[in-house]
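Of the protein chains in this complex, one is absent; all others appear in place.
Here is chain A:
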Amino acid sequence: MLVRHTATLAALLLLGAAPLAQAADKPTDPQIAHIAYTAGVLDVEAAKQALETSKNKEVLDFANDMVRDHEAVNVQALDLVKKLKVTPEDNATSKALTKAAAEERAKLATLKGAAFDKAYVDNEVAYHKQVNGALETLLIPSASNAELKSLLETGLKIFQGHEQHAEHVAGMLK
């Protein structure tokens, strides 16, 4: 049972956005805000784990960039939901992201040195790819408020930048 559940989740993560798109009806703006905010918070948490564990300068610089950018995006997201009087609403996608991140964090906690660096950066590439897929195919098209849509579009460019940055760091670790 647990195995099957984990396998489903793994498939969901591997396939990226497509299963998210099929999983539920079009998410509402309060759900979209929650997903986007959660995705940012999870990446900041992953970065903080890297900052505590890694000794590699490239990895530490990358992790600091993630903390700085995702916190900046989320400050804007919070300002926007306040302005729009929207209360972010927890949902299946946010829960799946949170659960997967907790599992990844537990896995990374067992690693040290170069093995940790590689696993963290590889996961950052995969994670940003997954979130970008969700933004492009589901969250941006579903957003009804123009300001929310615009913030998500900026978020997508930031995340795409991070994906390329992570790929660059991954290349340097080889």
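The rule is simple: a contact is a pair of C-beta atoms (placed from the backbone, for glycine too) under 8 Å apart; a residue touches a chain by one contact, two chains touch by 3 or more; residues count from 1.
In this section, contacts and distances are computed from a predicted model.
UniProt lists the omitted chain of the complex under the protein name "Cupredoxin family copper-binding protein" (options: "AzlD domain-containing protein", "Anti-sigma factor NepR domain-containing protein", "Cupredoxin family copper-binding protein" or "Amino acid ABC transporter permease"). The chain not shown here is touched by just one of A:60, A:158 or A:173, and that residue is A:158.
Interface note: of A:72, A:115 or A:172, the residue touching the hidden chain in the full complex is A:72.
Touching the omitted chain from chain A are residues 65, 68-69, 72, 75-76, 153-154, 157-158, 160-162, 164-165, 168.
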